[in-house]
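Note that this complex is displayed minus one protein chain, with the remaining chains in position.
The block that comes next holds chain A.
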Amino acid sequence: MAVLLLAEVTNGELAIDATAKAVTAAKALGDVTVLCAGASAAAAGDAAAMIDGVAKVLVAEDASLGHRLAEPTAALIASLAGDYEHIVAPATTDAKNVMPRVAALLDVMVLSDVSGVVDGNTFERPIYAGNAIQTVKSSDVKKVITFRTSTFDAAGEGGSASVESIGAGDDPGLSEWVEDKVAASDRPELTSAGVVVSGGRGVGSEENFALIEKLADKLGAAVGASRAAVDSGFAPNDWQVGQTGKVVAPDLYIAAGISGAIQHLAGMKDSKIIVAINKDEEAPIFQVADFGLVADLFQAVPELTEKL
């Protein structure tokens, strides 16, 4: 059976980690064709062709596909759908924007944030902020799926798939891109980092977040935050970890000044080792922590930074 996988392409560049994790999940379903769409996507296509397990790459370059606007991207995928039984993508915000639209165009349900493949029709996905795992069996002729990347290992390199250029779909011309506000950072990307250091409301201010960032830099880690920290303006929105933010599963997750609400745990409780630093010994975060330290983070975090 054939699988079409929408690659994560941003400004012409392939997000290799997210795409390669989705390839691992997709390989179990059949031969994987990767679609790279963008205003420029040829370089992304070449990169995708090297992912182990990719059988073929389609490159669609068109100005209308430049900013992953949902309508033209979904129209393109729907026009290709005839050849595939599974249409999949990593569960990024871009794919969450596009894939349900694709599913509705095909009159099928979408399977969001799938964390396990049982067989070609049967999938596992977390519900209720990860407090339950549901196994569902689809009766649809086509399965449209986003894969939760934190639960799959990235496929390696070593592939040599053929690359084919294709045209764009019909752009209904309903939306226009205005601007992106992306903070440049030398730190690793949150969802692919091996270590994540996160701060919560307890950090107290944007200035104080420097403490968290220093520890992260010492460890070569990405920086995360709770919703409360983002809402309070201590940290940017793309640092939010949780049910409605990013889902991470690094080797080491350090939470400082975070209470551990279920919505936050939903985004990090699959991390290999969890460290919690909180001055309240009753904080629920300690229930999921491998190593808990009851302490004032303003003392403990700088001390930890120094001693590591």
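The definition used in the following text is that a contact is a pair of C-beta atoms (placed from the backbone, for glycine too) under 8 Å apart; a residue touches a chain by one contact, two chains touch by 3 or more; residues count from 1.
As a working rule, contacts and distances are computed from a predicted model.
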| item | value |
| --- | --- |
| Name of the absent chain as recorded in UniProt (options "Sulfur oxidation c-type cytochrome SoxX", "Na(+)/H(+) antiporter subunit C", "Electron transfer flavoprotein subunit beta" or "Nitrite reductase small subunit NirD") | "Electron transfer flavoprotein subunit beta" |
| Option from A:A63, A:V182 or A:A210 whose C-beta touches the chain left out | A:V182 |
| Among A:S64, A:S198 or A:Q243, the residue in touch with the chain that has been omitted | A:Q243 |
| Chain A residues that touch the omitted chain in the full complex | 10, 67, 69-71, 74, 92-94, 96-105, 107-113, 122, 125-140, 172-183, 191, 219, 227, 230-231, 236-238, 243-244, 246, 251-252, 262-263, 269, 272-275, 286, 288-295, 300, 303-304, 307-308 |
